[in-house]
Each structure stands twice: as structure tokens, then as C-alpha cells.
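Written below as C-alpha cells is the structure these notes are about.
Yeah, one chain of the complex is gone here, protein chain that is, but the others are all in their spots.
Moving on to chain A:
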Amino acid sequence: MIFLENIQLRHGGTRRNPGATILRNVSLSVPDGAFRWLTGPSGAGKSSLLSLLHLSMRPAAGRMEIFGVAPDRASRGRLARMRRRIGLIPQDYRLLGELSVLDNVVLPLRIARQSERDSLREARAILDWLGLDGREDVLPDRLSGGERQRVAIARALVTRPDLLLADEPTNALGEEQARGLIGLFQHLAHSGATVIVATHNATLLRDFPARTFALDGGHIREETPDP
């Protein structure tokens, strides 16, 4: 369950000179196992909202709960454990250039101290599913944009997260792959994971109808009902 109430988010700044406000009075709630779209023009605050939900940013004001826990009251160790339950597909992929594709994908499992053998097996399986078999030992710099995006997707899915946050996950994918990916996300939501996908893609929004949060100027302009 995700619960936000009157959230304000600022970027940078100091105590005397607060930074620019990115999110203003954002309130929303998403139950477990729900699939939600997040739309809005460029600069509306979609990525920032996803970063906030990923516990990578702290709100300046408002109330927030994820997995029933208020992050501002949680210890740093608890926040780290909560982050392990969240899969993030960032728009800029955030792959480590010095690590191979396989090492990038297996990284969250190593952090979670899963056995090396199981981790490698799961990472290889998901890379196969995403059509990256045979590319395990390649460094990310040698991959195309679409391949890098698929590596980032694999890294987010390999831990089977309880909350999946995807920021324009289909940007560099072909139409068929994009449809297959959103189908997978909806399947994950049916299995109990909460999925929030930020996108501009009107075709996907039309073909995969779901409740949508429309962000504009840092606040939620519209929340469409369940179809």
C-alpha cells in the first residue's frame, strides 16, 4: 500500500534558500496489487514522484507511507530493507559501466545476499526472457539503447519486487516488446505486486486501460477512475 498526503518535494537548496518546488500537495493512495499509469508533460514531476516512492528523495512536507511504514520514522537500515522490495527502472538506466550485463543484473541479488548460484541462474533466466541471451559478458557501453533499457528492466525485475516503479520503460523498445513488457507488468500486478508506470505513450495508455494519475506543474491534475 502506498499512501501520500499533501506531499511537497523540493530539489536542492539550503535552509535559508529553499530549492525549487517540484511536487506541490500531492496526495494519492495505491493498494497492493494495483497497476497505475502516471502521465504528464515533460517536467511535470513524474520522475521525481517515482524517486520519492523509491525512497531516494525526502519530502519537504506531507505524510507518506510505503508498505505501511512512514519513511521519516524508519531507521536507515529499515529504509535499505524497504528499498530491496522496490524495483526501479530509471529513465537513464543507471547501469554501471565497469560491470558486465550479468553483473549489473545480479547486483540487487548480491546486495540481498542471495546465494551466488541462484542469483546467477535467476539473472540469466530473465536476460533470456528479455532477449539478451549471449550478451551477459558485454559491458553496457557496447549495448544499444534498447538493450540497455532491457538490462535496467531485468535488474528491476530480478528481485521480484513488491513495488515496481518504471520511468518511461518502453522508450527505446519496439512496439511488440513494449506491449509484451506492459503485459508482464500487469501480470505482476495480478500476482500481488504494485506497479506504477510513467509514460507518454498514448497507444499503451489506450490499449492497457488502468487508473491514471495525470501530473502537471508538480501536482496531480486529474485521477481517472478504474476502467
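Keep this in mind: a residue touches a chain if its C-beta (ideal position, glycine included) is under 8 Å from a C-beta of that chain, and two chains touch if they have at least 3 such contacts; residues count from 1.
Just so we're on the same page, contacts and distances are computed from a predicted model.
*Asks:* Not counting the visible chains, the remaining one has a UniProt entry; which protein name from "Tetratricopeptide repeat-containing protein", "Putative ABC transporter permease protein", "Cell division protein FtsX" or "Ring-1,2-phenylacetyl-CoA epoxidase subunit PaaC" does it give?
*Replies:* Listed in its UniProt record, the absent chain's protein name reads "Cell division protein FtsX".
*Asks:* Given that one chain is not shown, which residue among A:24, A:81 or A:200 touches it?
*Replies:* A:81
*Asks:* Looking at the whole complex, which of A:6, A:29, A:56 or A:203 touches the chain that is not displayed?
*Replies:* From the options A:6, A:29, A:56 or A:203, the contact with the absent chain belongs to A:56.
*Asks:* Touching the left-out chain: which of A:116, A:175 or A:207?
*Replies:* A:116
*Asks:* Using the touch rule from the top, list residues of chain A that touch the missing partner.
*Replies:* 54-58, 76-77, 79-84, 88, 94, 96, 98-99, 103, 107-108, 110-112, 116
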